[in-house]
Every structure is written in C-alpha cells, then in structure tokens.
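Here is the structure we will look at, set down as structure tokens.
Apart from one protein chain that is not included, each protein chain of the complex appears where it belongs.
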Amino acid sequence: MSDSDHQASRTRVPMPIATLNDPHMGDAAKNPGRIEVLVALIFVVAIIALAGFGAAYWQNWSPWIIGGTMGAGLFLLGFGLTAWGKYLMPQGPFVEERHVLASSADERDSLAAALVERSAVVVKRRRVLGGLFALGSGIFGIVALFPLLRSLGPVPGNSFEVTDWRKGSLLVDSNGRPVHKDTMVPGGILTVYPKGQEANPSGQATDQTVLIRVQRTDFTTRPGRESWAPEGYVAYSKVCTHLGCPVGLYEQQLELLVCPCHQSMFNVRNGAQPQFGPAPRPLPQLPLAINSGGYLVAQGGYDQAVGPGFWERTTR
Amino acid sequence: MSAAPARTKRNAKAAQGPFGRVGNVVNELDDRLGVAKGGRVFLDKIFPDHWSFMLGEISLYSFVVIMVTGVFLSLYFVPSTNAVIYHGSYAPLRGQTMSEAYESTVRISLNVRGGLLVRQMHHWAADIFTGSIVVHMARIFFTGAFRKPRELNWTIGIIMLILAIFEGFIGYSLPDDLISGTGLRIGYSIAESIPVVGSYLTTFLWGGTFPGDIIIPRFYIIHVLIIPLILAGLIATHLGLLVRQKHTQFKGEGRTENNVVGSPMFPTFMAKTTGFLFMVAAASALLGAFAQINPIWQFGSYDPSKISYAVQPDWYMGWLDGALRIMPSWEFAGFGHTIPLEVFLPAVVFPGLIFNICFLWPALERRMTGDVALHNLLDRPRDRPKRTAAGASLFALLFTLFAASSTDVLANYFHVSLNVVLWFFRFATVIVPIIVAFVTYQLCVEMQGVHGIGKRKRALIVHRSSAGEYSTVTSDLRPDDERTELHPEPVPVRIDIEPLRAGSSAASESSPTGVRQVNR
Partner (left out) sequence: MTGVSSHTRRHGGLRFVLPGSLLAAAALGTLTLFFPGAGADGQTVSARVSHTSVPPKACGTVNLKGVSATPDSGNPFTSKNLTCRDGQIVSYGDSAITYTNPPSAYVAAGRQLFAQTCSSCHGNEANGVAPDGRASIGPNMQGVGAATVFFWVSTGRMPAADIKAVEAERRPTRLTTKDALELAAYVNSLDPAVPAVPTPNLSGADLSVGSDLFSLDCAACHTITGAGDALAFNTNAPSIQNRTVTAQQVAAAMRIGPANMPRFSGNLSDAQVRDVVAYVTEQIQHPANPGGAGLGGVGPVAEGFVALLIGVGGLALICFWIGERS
C-alpha cells in the first residue's frame, strides 16, 4: 500500500467514541481530575525546586545544593510529564502497518540493470581502467596518509633503550639532594634520578630508580654483580617491566617490591626477579658505587632497556 | 474594484482556518518545506511500549547531558601541558608545579561556580552512557533484534560502544592527574607491545617518548571534536535506520511481522520520552550533586614517578585491567625481537576478539541457524537457549574479568591473601563462563516447558458462601495486562479525551480506542 492509500484509509475511519468504562482508557483516566491535580502539584514543586536552583546558583551555595535542587526540579518536571503521558494521553494499543522494506522485483532489476548495462559501454577493457583508477585512488590514500602519520612524532630510534644514567651519575632525590651513604638505614627506600633529571618529566619517566637499603654490608644480587650493591644499597629501575607503572610499593620485611598497578612482585635480594604477577622480566639493576665524598653514584647505565617489552627489544 | 477588507482583529480571526494558529503555522511551514504530508505520517508513528525498548533512550539522553555539560567544561578547560605553579585556593597544592590542564581542572572543580557539579555530572553521565549502551546491547542481543534487516544498526551500535569506551578513557585522562596519568602510561605500554609497529605507534601518537607534551592537546581535540562528530553522525544514522525500518516488537495480541503495535508518537510517546529525557538529566544531576566522583584535587598532578595503589580504571575498562592482572607472565623473546604476550594478548588480542565476535554475530547466527528471513518480531530469550546461553556466558566472562580488576580491594575487604584472590580469578575466568553457559541453557529449556510462564498470574479470589462452601473466582486482569490483550486499532484522525461530566449524556458507543468525539 502506498502512502496515499494509507491516508485515505485513515481519514475514512469513523470517529470513535468511548465510555469511561472502556478498558483502553485505563484506571487513571476514569478519574482524570485527580491525576491532573497530582501532575499539576508535581509541576509546582518542580518550579519551586528550580527556583531554589536559581537561588543556589546566584548565591553560590555548595555544589550539592545547586545540584540537588536542579536534579529534583528536573526529575519532577520529567516525572510529571511522563505521568501526564502515561495516564492522561491515549495509550492505544494502536497499530501501524509496516511498509514492505524491499522494493518490487521489477524495481530491483531496473536498478541492477542500470548499474550493469550502463557501464558496459564500448570500452572492452573497463575492468582494466576501473582497476587502474582504484589503484590510483588507493595509492593516493596511502601516500596521503603517510605525512599525517609520519609527522605526528619521531621514529622511536633508540629512545626506548637508553636512559640518562652514565658512569659517575650522581643519585639525587626528587628535591635534587644527593644521597650520602649514611642517609638510609636498612629498610629504607628512596626514589632517585640522575642529577639534572629530577624535575624533567621525560627524565623522570625513564630514569626513575628506587634505591633501597637492604642491610649495612655489601651483598650480591646475582652472579657478576658483586660490586653493584655497596653497603647494602641496591638500586633498580622503578619502571615496571609489565606496563611501566612506578614500582613504588616496598615491603621491607618481605624484601619485595610490588607494583601497585597489577601486583607484580619483585624480590629485591636476587636482582628483582618477578615472583608473582604478570611482569615478565626482572627490573633492571643499576650498578652503584660510593664516591670519595661518601655519596652514591652509578657505575654506569642500565645494562638493558628499562620498562615494558616492545618489538625491537633484544636484550634478555 | 472593491477595497481589500480592513485588517481588524475580527477579520484576522475569521481568516484563520478551523485549526487556529497552529493551522496557520502548519500552512506557512508547508508552503516552504512541504512538511505536512510527512508530518502527519510522523505523528502517527507507533512505538511499542515494552519497557526494555527504552534502554536505548537512556544512552541517547545521557549523551545529550554529556554534550551540554561538556560544552560548559570546554569553556574553562585548558588543554595544555605547559608547567604552571598553583596559587589557587586548595592549600595542599599551593606552590606545586603542574600542567595547565590539571590546574584548569582544579579551578573548574573548586573555583568556578557550578563547575564541580557540571564536571561530576559529565563524568557520571559518561559512566551511565556506557553502562546503558551495554544494557541496551544486551537487550538487542537476547531478543534477536540484530537479525535481518537490522544488522547494520547492530554494527553501528558496536562501533558506538567502542567509541564511547575510548571517549570516556580519553575524557578522564584530560585533567592530567596522578591516576589518569598512570592509565595513560599503561595505554602507552599497551600500544608499545604491538609487534612490528608498536614503538612507532607510540612515538607517533605521543609525539615522542612518554609523557611528552602533545598528548593532552591531541586527546582534547579527539575528545571534543573528532569522536563526538563521529558519534553524532552514527547516532543520527542509528535512529534514522530505526525510523525507516520501524521498531521491533514482542509477540502478542494483534502483533504480526507486518505491523507495529503500541502508542502513537504524538502526544503520548513524545510526552513520555521528553519526560524521560528530563529524568535522565535529573539522575545525572542528582549523582553529580551527592556522590563525589574523580576528586582530582586529592590526587595531585601527574608525575611519572608517583603512583597510587588501588588505581583501577573506570568501570568500562575494568575488564581489560582484570585481564592484564590475571595473565601469566609469558613473554616471547627471540630472533632479536620481543613480543610481550602478557600485555599483547589480554589488552590487544582479547578485546579485538570480543569485539569481532560482536561484529560477526549476526552473520555467525545466520550461518549456524540457517535463518536468513526478515524478522520484526522478537524472541523471548528463553526461546533461543543457545543464543541466550552464549550471551550469558560472554557477559559472565566480562563480569569475572571486571571483578578481577579489583583483586586488591576484594583481598582487603575479605581479609584474604592478594595472591590467593588472583589465583582464584585465574580459574574463575575459565570456569564461571562455562558453568553459566550450562546453567543458562538448562534454565531456558526448562522455562520453555512451563505453561503460562512470564505472564502475571491472575489471583484466585476465594469466596465462602454462607453455607460454608468455598468457591473461587479468577480476578480481573490488571489494567496494564488488560491493555496488552486488547485488539489494536489503527490510529484515528482525531483523538480527544474528555471525561464524563456529571449529568451529561454519554453518547456511548463502546469503542476500542478510548477516544471521545468532541461536539463543537
């Protein structure tokens, strides 16, 4: 049926009339006066609430009063309007016929025919031409995308691999103070950076290191690292090897560094080997030394990339 | 030649048609736009009345709230990572160096009149937005509304869900506070973990290594322009398809594949839906007024070496956080390269898999059931036990992962070891969905066998006669139930409702449509 047919049938429906006992009217409409008064009352309270909202905003009362009055006012407005719609307006059930979505077979055929036949003109190699056009557009798309992507930022290079720690880098805390070997007692932890990087966010992100004093005498975390932990001070990269969160949670009796994000646990005694949780690799250890003034310095940089894994990472 | 009649009030009134000013407006509009024909059809559009069909409206209206509150916020927020020193009203931050983004957000929260309220409304509405999308999507799935001809709408819906999740994550990362900054660091590492292109993707997007100083401005424009534009277009398409294809409906009295039964667009549905818009806005306002969310001034500005415990992301990312926590620490390293599977699998491959299953589901179901017919009538979930079981199982998996993201909170609350809780979730993630699938399947099959299930039972009223004899009478249908068992009528031309005044005669011919003729 077309639209005009529909409309004709609509206008031809006789004007229906009903009694109040008609089940379509619903309970509420049988006594609409009461509902009307109720809805009116709801609107009045809403107006009062919204006036309150205006006053609250004008007088700069606390957010909960501003929000509470606004919320109450809006809610009552909505509630009243919905109640009006639900109880006082015709509910039906009314029916509407669906148009058949699909067009007729003839219409479909004519569309398909136009598409196929109109393009099958004299040229025999339209596939080749079409293909070349598509190739050209595609190449344009890809080539045009490159400047957009490439200019967004630099190539990674070795930026993921290197930190600012060098041989002789002085360990400083977040206020830039160097760390003397008498600073901490066993069980202490301090976040340190190479001197100069403590206020630089990029430096903080890659260079951040936890310094822990485990005991008062030298100890070895792993074979080959005998000199790395002088007087019981041991330093590990603070960047978790799982997803890069700072591993700031130290449990001194368990001698465990725990990453707060996903609870990877690293054993401080044996080179921050992961004991639990999703971290795949130990935290890289920074080799420490104590300089002539008694201050802690690095013997060199980290022996591997810090932080999470990525495709180009080669060191184990 | 007669003079044109003077323009008096009476003449003007007489010149109006039988429908008064409204008729005039209609005429003027129709002269210019030709809207009368379509408008009349539009007013008669029928909307089925089932309550679950309104869940999508929660999403739509919370989106409206988000847009309006978002405009307010965008007038005050400064999307810049330039370092400034705080000299504002919150003492614990005074003198600290922070980004302008963070400083402007603190200012909005603590110094702009109504700012904190609007900020909280924006955030609550965003949580409600994503939540209602999921609930709405569940309704579509379990009733089979995604079948032909609505596969495209389903696809658009999934795209909108993905965009909403990203939009939320980007939105709460804009203030550059400690907790959301941690989330950005995690996002950076997840992007980094993608084989071959990961490190390039991260340096391109972040303009260098973490944290860089371009990510906040970039996220800002993505958050206020790019994604909202795409979302607005998709919402318009989504609703347009809904209008074109008409809404689905449950089976029932008078309902067929070829009609829609319900209440008319004007005035009933418009009143209800506008009222609902106000109520959704009110929900957002009341939550924003009474429940604090994301108090960034307590967290401090983001510093890459600082971290808080209990840093779960917002709920719609919780399933990913849970997946990351329970994943064993498998990392592939060889041939000169590393693939961090403990990141790549749960955070990239797994969500990709889930969303692809969602995208492909209509096609999968078509293939598995062989049903390629057009469907305008909905299934009861119990009538399709396999689909319902599969969907329930997927939800159970996602919910278990969501619970797994709060291992530390659960361990603290129940005084259980954190490690034990984590192992529990490693097993639960596999076992719970399997159990849910079986139980749901059984439930559906058994519910199908119960007669009259789902219908409200009619009470039996027990009468006792004076002789002591008991008899029962079935009570009347309740009005709502009554209404669904009425035979639907086409929408009439005129709908007037006038209550009977005492004493007036009722030209009462019982009519099924509940309207009364008004005699002028």
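In this document, chain identifiers A and B correspond to the written order of the chains, with residue numbering beginning at 1 in each.
The rule we apply is simple: a contact is a pair of C-beta atoms (placed from the backbone, for glycine too) under 8 Å apart; a residue touches a chain by one contact, two chains touch by 3 or more.
Keep in mind that this is a model prediction, so the values were computed, not measured.
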item	value
Neighbouring displayed chains - absent chain, whole complex	A, B
Touching residue (missing chain; options A:K86, A:H242 or A:H262)	A:K86
Touching residue (missing chain; options A:R34, A:R108 or A:H180)	A:H180
Sole contact to the chain not displayed, among B:M279, B:L378 or B:V436	B:M279
Residue, one of B:S80, B:Q96 or B:N259, that touches the chain absent here	B:Q96
Touching residue (missing chain; options B:I58, B:A101 or B:I190)	B:I58
Touch residues of chain B, complete complex, unshown partner	49-55, 57-58, 91-96, 109-110, 116, 120, 124, 127-128, 131-132, 135, 178-179, 250, 252, 272, 275-276, 279-280, 283-284, 287-295, 298-300, 303, 305-315, 318, 405-406, 408-409, 411-412, 416-419, 421, 454-456, 480-481, 483-484
Those residues of chain A which, in the complete complex, touch the missing chain	62-64, 82, 86, 168, 170, 173-174, 178-180, 182-191, 195, 246, 248-254, 256, 258, 260, 263, 265, 276, 291-295, 297
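Convention: only the chains that are shown with their structure count from here on.
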item	value
Contact footprint of chain B on chain A as seen in their complex	3, 6-7, 9-11, 13, 15-27, 29-33, 57, 60, 63-68, 70-75, 77-86, 88-98, 100-101, 149-150, 152-156, 159-160, 174, 191, 193, 199, 201-202, 204-206, 208, 238, 242-246, 248-249, 260-264, 274, 276-281, 307-314, 316
